[in-house]
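To start, the structure under review is shown below, and the notes come after it.
The other protein chains are all here in position, but one chain of the complex has been omitted.
Showing chain A:
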Amino acid sequence: MRSNALSSDVIAQNKAGSQTKEAPWVKIALIGIAITYLGLVLFLPAINVFIQAFRNGVGPFFANFSDAAFINAIQLTVLIALIVVPINTVFGLCAAWAITRHKFPGRALVVSIIDLPFAVSPVVAGLMLILLYGRSGWLGPSLEAINVRIIFALPAMIIASAFITMPFVAREVIPVLEEAGTDQEEAAKTLGAKDWQIFWRVTLPNIRWGLLYGVILTNARVMGEFGAVSVVSGNIIRKTQTLPLYVEEAYKQYESQAAFAASVLLACLALVTLVLKEILERKTSIKDVEE
C-alpha cells in the first residue's frame, strides 16, 4: 500500500503534460472501458449502499437508532477498536523499532512473519483461536478451572481483531523509520537526552504521518473485521454482535433496511478513512518537496 503515496505525483506529472501522442479515440475508448468496469465493480455497489439505506427516506433510516441491538453493536464495535488500536500501535512501534534499529540475521524473515496475518484467511485465524482457547482447545480446561471465558465472549473478539490487524502499524512505520535514519537520535543522545525524550522529541515527530496512517488503517480494519470475529464471537445479539456481524444477521433475517442502515455507518467510516489517507499522502508529499 505504500505505492499509493505516489498517486498524487502521478497527477502532478500528468498536469505537467507528459501525454502520449495517440489517436484521441484510443484514449477515449480506454478511459471508457476503465470507467465502465470500475462503475460495475466499484462505483455502483458503493452508491447502492446509500440509496438502499435511504430508499424509504430518512425516517426509517433513523428509526434503526432506537433499536437496542443496533446501538449495542455500535458500542461494541467502538469498544473493541478503543482497546485493539492502542495495543497494536504500541506493538507496531516496538516491532518497527526493533527491526530497523538492530542488525540481526533473518530480519527479512521477521518482517515476513509479521505480515502473516494478511496472508491467512480470517476464518482460519478464528479457528486457531478456538483450538487454543475454546472449551476443547489446548488452554480450554485450565481457563475453565479459573472461570475465564474467552471464546464466544469479548476477549476472543479483541484477540481476533488484534491478530488480523497486527501488521498495519509496523509496515507503515518501518519504511519511515528507515528513511529518517539514526543521525538525529544519536545527536540527541550525545547531547544527553534520555531514551524517552529521544522518542518523544526526535523519533515520533519524524514518523508521525506514517504512524498515523498505520493507526487509521488498523482502526478501519478492526471496526470492519468480519470473518475472524464471526468465528469466535458466537454472534450473540446484544452481547457479542459488532456492526459487521449485525449487517449479516439483519441480511439473513431479510431486514434489509436495518442491514443497509448499519452498512451506511461502516461505509462512512471507509470514506473518512480514504479522505484521511489522501490528506496524509498530500502531507508527506509536501514534506518530500520541502526537503
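Note that contacts are C-beta pairs under 8 Å (C-beta built on N, C-alpha and C of every residue); 3 or more make two chains touch, one makes a residue touch a chain; residues count from 1.
Operating definition for what follows: contacts and distances are computed from a predicted model.
K.L.:
Name the chain not shown, per its UniProt record: "Sulfate transport system permease protein CysT", "Imidazole glycerol phosphate synthase subunit HisH", "(2Fe-2S)-binding protein" or "3-methyl-2-oxobutanoate dehydrogenase subunit VorB"?
P.N.:
Answer from the record: the omitted chain is "Sulfate transport system permease protein CysT".
K.L.:
Quick one: say which of A:Val58, A:Ala119, A:Ala145 or A:Leu191 touches the chain that got left out.
P.N.:
Touching the chain that is not displayed is residue A:Ala119.
K.L.:
Need a quick check: the contact residues on chain A for the chain that isn't drawn.
P.N.:
These residues touch the chain not displayed: 1-4, 6-7, 9-11, 13-15, 18-22, 26-27, 30-31, 33-35, 37-38, 40-46, 48-49, 52, 90-91, 93-95, 97-103, 107-108, 111-125, 127-132, 136-138, 159, 162-163, 166-167, 171-172, 174-175, 178, 182, 186, 189, 195, 217, 220, 223-227, 230-231, 243-245, 247-248, 251, 256, 259-260, 263, 266-267, 269-271, 273-274, 277-278.
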